[in-house]
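Yeah, one chain of the complex is gone here, protein chain that is, but the others are all in their spots.
Letters A, B, C and D name the chains as they come in the text, with residue numbers starting at 1 for each one.
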Amino acid sequence: MSRLIYLVPLLPLAGFLLNGLGRKRLSKTAVSVIGVGTVLAAFGISLSIFFETLSPGFAPQTVRIADFIDTGRVKIPFSLLVDRLSVLFLLVITGVGSLIHLYSTAYMHEESEPDFARYFAYLNLFVFSMLVLVLGSGFVTMFIGWEGVGLCSYLLIGFWFRNPAYNDAAKKAFVMNRIGDLGFLMAVFWMLSRFGTAEFAGVFEKAPEATAAVLTGITLLLFVGATGKSAQIPLFTWLPDAMAGPTPVSALIHAATMVTAGIYMIARSHVLFDLAPVTQTVVAVTGLATALLAASIALRQNDIKKVLAYSTVSQLGYMFLGLGVGAYTGAVFHVMTHAFFKALLFLGAGSVIHAMHHEQDIRRMGGLAKRMPVTHATFLLACLAIAGLPPFSGFFSKDEILMAALAKHPAYYAFGMLGALMTAFYMFRLYALTFRGAFRGTAEQSAHLHESPWAMTLPLAVLAVLSVAGGWLGIPEVILPGAHRLGDYLAPVLSGEDGEGMAVAHLDHATEWILMGTSTAIILSVVAFAWSRFSRQVPSDAPAGGGLSGLLERKWLVDELYDAIVSRPLRALSRFLSGVVERYIIDGLVNGVGRSVQYGARQLRLLQSGQVGSYLLIMVFCMVLFFIVQMFWKP
Amino acid sequence: MNAILLSALWGVVMMFTGLASPHARLHGRMAVVGMALLVVAAWLDLAGISPFGITGGGMLSYGPYESVFIILMAGCALLYLLLSVHVMADGGTGTSDPLALIFFVMTGICIIAGFRSLLMLFLGIEIVSIPLYILSASDKRNLRSNEAALKYFLMGAFSTGVMLMGVTLLYGTHGSFYLEALNIGEEALSPLATAGIVLLLVSMAFKVSAAPFHFWTPDVYDGTPTVFTSFMATIVKGAAFFAFLRLFQDGFGRLHEHWRLLMAFLTAATLIIGNVTAVFQQSVKRMLAYSSIAQAGFMMLALFALNQTARTGIVLYAVSYSLATIGVFAVLARMKDHSFEAFNGMAGRQPLLALLLTVFLLSLAGIPLTAGFFAKYQMIAATLEEGRMVWLAILALLCAVVGVYYYFRVIQAMYFRTGGDAQPEVSKGTRAVLVVTALAVLALGIHPDWLLRFLSY
Amino acid sequence: MPINHYLFLSLALFSIGVAGVLARRNALIVFMCIELMLNAVNLLLVAFSRMHNAAAVALDPASTVGAEAQILVFFIMVVAAAEVTVGLAIIVMMYRNIHSVDINFLNRLKH
Amino acid sequence: MFTAFDNFPALLIWLPLLGALPAFLLRKEGAAGRWALASSLVTFTVTVASLFFQGEKHYALTQVSYVWLPDFGSSFTLTLDGISWILCLLNAVSFPVILGSTLGTCRDRQHVFFGLMLMAQAGLNGVFLSADALGFYFFWELALIPVYFLASLWGGERRVQAAFKFFIYTFAGSVLMLAGILWMHMRTTDQSFSLASFYRTSLDPVEQAWLFWAFFLAFAIKMPVFPFHTWQPDAYEQSDTAVTMVLSGVMVKMGVFALIRWLLPLFPDALKRFDEIAILLCIAGMLYASCIAMVQDDLKRMVAYSSIAHVGLMAAAVFTVQQEAWHGVLVQMFNHGVNIIGLWVVVSLIESQLGVRKISQLGGLAQKAPSLAVLLTVIALANIALPLTNAFVGEFLMFNGLYRHNPWYAAAAGLSIILSAVYMLNMIRNVFLGGTNDLTDGFREVSFRHRAILALLVVVILAAGVHPEPMFRLVEDTSDLILKRVQSR
Partner (left out) sequence: MNTSQMLFWFLTALSILSALMMVTSRNPVHSVLWLILVFFSISGHYILMNAQFLAVVNMIVYAGAIMVLFLFVIMLMNTKADAEPRHANRMRLAGTLAGGSLLLVLVAALRETELRGISLEGPEGDIGLVARLGSILFTEYVVPFELSSVLFLSAMVGAVIIGRKN
């Protein structure tokens, strides 16, 4: 089946083309069939490839499709790398992707036909790009998908392009991604000039020969790329704004798949990162800081999607923490589980928003549990998963990361734990405000409140199952030795000869049990506190006051800070260049030459006084001058 | 020699034609016939057929180079006459007299094209100058014409005095007027001879209107009736340059090192003053006067370089400059208003005329595919070949850029501006001649070889 | 007589002529100054003619060396006569039009 | 021996030139335009056909020479090798697009317009094909004259001044080049103007230094490289958009092309001394122009500044003298031409419908003209070098070369990638997205013809972006040949 690998990205591409070109002619049903069908088909093929990879004799293979750039010393093929890591991501992308496509058929049904088709075209294009990203056998191919998903994200965030704020959000996302992309590109150039290739195989083979400085540089640049795409400090501010897009988009792109591209990339190139401990520290610290910062902001947000967005940023921070401490499997594991529960959360939020007629403020909700049973149930499961309570999936993945962090440095664990507590708090604050208590919306909203159609609830249900059970693929050794299926599966890719879990191996089992137990207990208490408190007490509408809580509500003023130190100075500089330097200095010089000629003309013409006498006088003086030069001046 | 005789004779013929018939048309036709005959006569010189067998006692000599030059100048004069006789006829006065003077000027041109003796040079230049004084005065009631004539005359006579003093000092050293006798190399470098060379340089620079001896040019060209300005600014100036080059190459060529610096100064001053001052002008006619100074600056490069390229190049330059300038003046002479604004929107009313004018102006500006480009090319190439003072070539090129500025003002007025009321009445015949002139400009711009090969016999 | 005396005399006359041309504004007097310049030249030419002739005659009594200078003087006179005709005509014409012979009176053409 | 192929180079010049003459005479409404379009299509066909007659030559340096001015040491020598071919192809592709998109536009004196356009095409092809310095200079100027008239006759209110500034400025540059050409000519052993003789001539360092700057200035003004660029925004803004397309799509490539064909192979030693200065100028220009583009309110000026930035990158990449960077430059010349013409087509469509180019006055066009918006988006994305669009390939290779030369340069230049995204997306946001206003309410979807043209461009953009290999095959050999010459000295 892996010979058919090229079909996996091509099917969504075909869907994109069909829907995109036929957007004026196709009916919504046709669009839905094409949109969902192609991704589903891709999922099917992925699945079959997945089973292939399970067989013991499976070896990673590179499927070369064509030359992309082959000129001079640069050789970049279009080729796809099929190994366990990419196939795992294939499954997540196409699997979660098809669910979200299905969900969208209902969620977006109100759109006009061309817009509906446009939406699915974008979505298919996104899936295509994402697949290229994970399948690419080299950094350049990956970069193609990398930029492609950025583009789709841009297009989808600004899907409702009549709203200027959405467009700004879309633009912000694209530009921030571009900043990261520049780092990525520079890393690619560095590799090309240092190793002569940007294919994974070639780079990883030659990497050990390179000096630590080179590797640190390359990996840091790659990490810059990752911070852009995966919304880490300092480039995270676009992600909350990206919630302007339709909710399924947020679920697919800004939670489940695209934003994890950075994690995928680092996991993919872990060979390089392993050789660059400085970078690893940077990654871990950045991840941790992001996790805490985003979690703290999420504490005080009132927009249902904003909370989830900051939560995503925070979870991504965890994944980077995992990568930084060398727990690549843990990070990938968390990517997977996070894909499940975060997609579920977003879709659930979408369902709520759909029912509430595009109301997103949780202060205007409440008491939806009874009105929307399926949504409520699945949402609750997801909350439990993200809070990290056993036996839900989030527990296992988060635990794996935290254990590895502890092994690296206790501080990592301590702060990581703090973040986990905050996560539990804001998630259940969200849950309680939305589903518990009394309904606080308008009467009209109340009248129309209903459970979503099957196309929306089915994905919810499937994802709920996965959110619960997804974690069982990676049960830590303490609990059940040899049950870390995921670790075993990924071991050939993510760990060299050392074997997986080198970080975990340092902890003795007793410590682990104790830590697990305490953390679960604390989280449980936080959950209970948040649940009980926010089922009754609703935050006021009043704008944020001063102090810490105000600062949190205003998101630590990061946007304002960027505006002050980057945007505004740049804009001022540009105005200065355009208004002063360009006009008066550069153009002024050019025009000055012309003007000085004209000035010279005005002055020189005065010699032409019109009087013969003066003409002759000048002539004679010049004659005398000539004589002096000629007869007496000996150069 | 045929050419000298014929032109002198035809001048007399023109005088008598004026007595015999008052019809201006007839005068015109006679003049055209005469000029055509002059071309033929010069051609016979080139072919070595000289029925009268007069030699100037060695004071005149005509090789192919000189003969070709005379043919070309007579050819230009023929075009000039074809374009101008109507305008002269409309002037009111009998045209025979000015036409006779033009033939006398041609005699002088033939003399200075072939002189081997300073005596002949002096005589030739006077034969050229005196009729020109008269032509510039020919619009008697017009104070501008008066002024032009007076200025031209006084300054011209003054420069004659200077020139004669130079000739005398050289004679004092060498005891001869012959160029061969002068050109004997370093031993000729006595103070007396040097002083003589400087004085000759000054007076010749005056004749070709090189700065800072150019002051007469704008005023005289401006004041003189336009038909005659056209003649003075083109054919006469070309011949003056030819004589200038001949004098300094054959007469003082071996002392090149010693006067090169002065020539460089003259060249640079002429280029700058001509080009820069032209920028300011509000009247096309006066702009063309300054442009003639600017073009003189380019021709001065030939004198600076003084090599084979310069020798052939100056003829090409004289021809291409003459053709283009004659063309522009032919239109200008038919317009009442000489300001730039008068040309506004001319392309709409007279598309062909505007196109032809554009060709001429492009040639003057030195744009490729016109004769003017190769003319300038030859001058720059000659300078660079000389290898020293390369900055002079660069300066010349930058001045060419300034030149584009004022020539294109006319093009801009014609094509890109509206208004203006210039309706020059141009007959079909004149148009045809203008087309021929423009074609000649283009032909020389595409294949200057044709001409240059003649010159390098 | 040393030739230098003639040279300097001639230069002196020439310079006086030049100074006159520059200093005077009456067109007629300017013109006369130019004539003075021409005469200075003539004088010098004759002196050189005499000088070269003397050197040549010492070897060959029938030599005509130096005659060409006198011929040139003759031509200069011819030219001067023609010039005077034209010049005076122009000056008279000017006088007729503006009733003045001041050379600086006519300065419409400038710049 | 002359083969069928040998006549193609001359044909590529004569065809448009001969096409121009009848165009001047076709005074009937619309006739000249159709004739010009047909003529340009014939040129296109011939250009493409010439590729198939290459035979064994593989786009290597093939020259065909006609006698012209033997006494001057000049001949009418043309060479159709990889780099001239790709530029002729750009020319051949651009003109049908330009003419096709401008066909129905109201314009007085149409016959003159189209005649001049074809003349410009002939001149441009001449520049790209000439292998004789004098011929090169000739065509260099001859391409300029028709464009000068085009830019002065049609366009905005200040067009005459703007076009004149452009003309004088470029003319000033080119006379310096002329001085350099003449000097080189003197230095050749056989007193020739031919490219081959120029290549053979060795010069001492002082000569090389001043010749280098003389040539560089001419090309820098043409491209234009900071700080010699100020003619460009004015000229682009004030010209008729069809003319702007010629200027920005094809004409600026003359400068980049000339760097590769003339400047670097002639003065390799000077290059070693001055390459850093040149590159720094280019990079400074990229950032400078990108910054200014961000705050432009006029669509045309914005695109103009973006063009300065892009061309700056190409020039910088040329000066790195890196093999793949050169390949990238050559491919990018074609691609940039296609992209920017596409942008201009859109700009002209907006301007012709609404009469407005101010970004701040527009908005919401995507609602009114969704197809146009989609096409524009693709073109805009290509302009900011998104992967799988044509410009990515070129920019990738150019940045790569720049990086090999000096990583910091690449990093600095890379900032323009970000800035370009900012101004391009700003433009899309403010013009196409958002709500409509009183002005843009009346906007209608553009005609099928224009959509077809834009779609064609988009197809080219994507095709060249996904499969650039044929273009590399085309330019590689020639480029490497010249590169070897530059490096071997």
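The rule we apply is simple: a contact is a pair of C-beta atoms (placed from the backbone, for glycine too) under 8 Å apart; a residue touches a chain by one contact, two chains touch by 3 or more.
Keep in mind the model is a prediction, meaning the values are calculated, not measured.
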item	value
Omitted chain's touching partners, listed by label	A, B, C
Touch with the omitted chain, as defined above, among B:Leu72, B:Ala137 or B:Ala381	B:Ala137
Chain B, residues in touch with the chain not shown (by the definition above)	4, 8, 11-12, 15, 54-57, 59-60, 92-93, 97-98, 100-101, 104, 107-108, 111, 119-120, 123, 126-127, 130-131, 133-134, 137-138, 140-141, 172-173, 190-192, 194-195
Missing-partner contacts on chain A, residue numbers	613-614, 617, 620-621, 623-624, 627-628, 631-632
Footprint left on chain C by the chain that the document does not show	1-9, 11-13, 15-26, 28-29, 31-33, 35-36, 39, 42-43, 46-47, 49-51, 53-58, 61, 63-68, 70-71, 73-75, 77-86, 88-93, 95, 100-102
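The rule we apply is simple: only the chains that are shown with their structure count from here on.
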item	value
Intercentroid distance (Cα basis), chain D paired with chain C, Å	66
Between chain D and chain A, distance of the C-alpha-averaged centres to the nearest whole Å	37
In chain C, residues with contacts to at least two other chains	21, 103, 107-111
Set of chain A residues in contact with two or more other chains	594, 605, 608, 610, 612, 616
Complex interface listing, chain D residues touching chain A	165, 168-169, 227, 229-231, 288, 291-292, 294-296, 322-324, 327, 364, 366-367, 370, 381, 386-388, 393, 396-397, 399-400, 403-404, 407, 410-411, 414-415, 417-418, 421-422, 425-426, 429, 432-435, 466-469, 472, 476, 480
Chain C residues touching chain A - in the complex, by the definition given at the top	18, 21-22, 25, 103-104, 107-111
Footprint of chain B on chain A - complex, ascending	594, 597-598, 600-602, 604-605, 607-608, 610, 612, 615-616, 618-619, 622-623, 626-627, 629-631, 635
